[in-house]
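Structure first, commentary second.
Just one protein chain is left out here, and the rest sit where they should.
Let's turn to subunit A:
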Amino acid sequence: MVHYNFKKIGVVPAAKDFIDIVLSKTQRKTPTVVHKGYAIARIRKFYMRKVKYTQENWHEKLSAILDEFPRVDDIHPFYADLLNVLYDKDHYKLALGQLNMARNLIDKISKDYVRMMKYADSLYRCKTLKKAALGRMCTLMKKQNASLTYLDQVRQHMSRLPSIDPNTRTLLVCGYPNVGKSSFMNKVTRADVEVQPYAFTTKSLFVGHTDYKYLRWQVIDTPGILDRPLEERNTIEMQSITALAHLRACVMYVVDISEQCGYTIKQQASLFHSIKPLFANKPLMVVCNKTDVTAIDSLGADDKELLRGMHSAACEGLEADQMDGIAGDLASIPTMSVLTEDSVSNVKSMACEMLLRSRVEMKLKGKSANEVLNRIHVAMPTPRDSEARPALIPEMVTEMRAKREAGERRKTERDLQEANGGAGVYSADFRKNYMLENDDWKYDIMPEILDGHNVLDFVDPDIEAKLDELEREEEELQRLAEEEGQDAMEDEVSDLEEDEKELLGKIKRRKAKIIETHREKKSAADNAPKVPRKLDKERKSNTRTMRTEMASLGYDPSAAVERARTRSQSRTGRKRQRDKSMDMDTDEQERGRSLSRVDARSMSRGRSQTPGGGIKDLETAKKALKIADKMQFKRNKLAKRGEGDRHIPDLKPKHLLTGKRGIGKTDRR
């Protein structure tokens, strides 16, 4: 389906502007400097280039115009005829022909002058030859001014033609002026056609689109036609005739039975019969309009006869089975009143049905339908027994269907909304469909913000499980460590003496501790405190509060406080110590304490170093921090995101440093 788009035709300039365009392009795009002292070949080349360039330019622009304008012989006959009616095919072809000839002549001129320039032996001669060549081309185009202006007017008008697709489903509305065709269009489609009491309000074809049976239909409104012989018709009427002649559409001949349009039914009938040859092979419908003023039954006998005659002529095109004696029946003539919108949609459906039927018929009659039908075969399985096997429809679906048949409608959320005050007033209760373990929790109020923090940041559905697991793991590890310690001790017990055994145990335990803490440190990605500073607004995690709390619980906090003060880094150790002190007996506790003191003394030095990164001591670490700070200082002041966030200036902008001067030299910029 080709959709003709006449809007893409480029503007055709008037002769004067055209010449200006081409000549100024030559001036800009070719070299401008030549001197008497250059080699003659160079001079010749310079001027020949100008002539050739101008010729190529003209050729290109004229070819573009000639290509873009549609060729009357190559387009759909409807559009060809329409162009003929509107713009006179001969004039149109002549104008294009003139441009074509001009193009060929320009080529010839250029060829001749370039040939002559080969024998020019001075700058003056080359220059005059080039001047003559360009001058001749331009005078040629000046003579084409009339064609160019005509073509531009044609282009402007053509680009505003309504885009009618000649191949799709179309309803064509025709009749005398003022019978109500444009009003019908306005009712049936979204087209906004002017409706006025004077005749020939619609002066050109109008297109609107409507829907029927999920398909798009074109409705074309034509200007009114008068009853005249073809030779006397004016341009406006000829457009309707063209549409009638070429478009395969369902024709709706609108009759004004109230005669308000100023033409009697007799005149309308005579027009109908005179343009009947145009309705050949098209589904035809005679529609009576303005029934709100006069009912069809209140007409005179001869008027009714005329209407019957028209209707029977219209029904001639129908199939025999559809006829059924409706030809003579006045009641079967479709009537409508556009003003009161009475049975307008009926009429439209009737027309669409007629056209659909005829189109389907045509397709079936054609070859391609048979080809497809021959290839299609619907296979039905042969029944193996007489058991009926209907389609399986789930119970819920049948229940729903029964309910819907009965007229019951499920109450939807939207109904609830409307019932309870509308869109702005009612807020839907989405909590009623929550799926929770305990249905009582559905309407519980969950806090979202607690102490200035989002509760959801700290919520974890598996938190209990994770905690249990962690505790179990810890216990495991502890047990293993103890076992290891005991096993190790039992091996060499026999060889050693009492105090040596003690020392050995001490050493072993200390070693184990060292390894343990080292592992912790390694695994800890950051050695930030477990309770971050931001959650500790009241500054409660310090030794003072710990002391008071432990005292309130009934323990002696002094040891813990001392440890905390010396070992400010690690916290898990503290927890472990506490457990140990809770579970073991006193000498273990003492040993633990003494160990901790030993550890405290030796560990403190090591702990104060920041590990990792290849830095060997605190001095260098501090220096490194300082250097990093210094590097970031300037950038942060300028609010840069990082070292990559930099601006690269353009020190030699191209638009300032290139190009020719209009006048003068380009020594400096």
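The criterion applied here is as follows: a contact is a pair of C-beta atoms (placed from the backbone, for glycine too) under 8 Å apart; a residue touches a chain by one contact, two chains touch by 3 or more; residues count from 1.
Here is the rule we use: contacts and distances are computed from a predicted model.
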### Query
Looking only at the UniProt record of the hidden chain, which name from "Ribosome biogenesis protein NSA2 homolog", "Septin", "N-alpha-acetyltransferase 25, NatB auxiliary subunit" or "2-oxoisovalerate dehydrogenase subunit beta, mitochondrial" is the right one?
"Ribosome biogenesis protein NSA2 homolog"
### Query
Which of these touches the unseen chain: A:115, A:143, A:414 or A:466?
A:115
### Summary
Contacting the left-out chain: of A:43, A:129 or A:148, that is A:129
### Candidates A:160, A:363, A:479 or A:544 - the one touching the absent chain
A:160
### Summary
Given A:92, A:150, A:206 or A:263, the correct residue touching the omitted chain is A:206
## Note on the structure
Contacts from subunit A to the absent chain lie at residues 27, 112-113, 115-116, 118-121, 124-125, 128-129, 132-133, 157, 159-162, 191-194, 203-207, 662-663
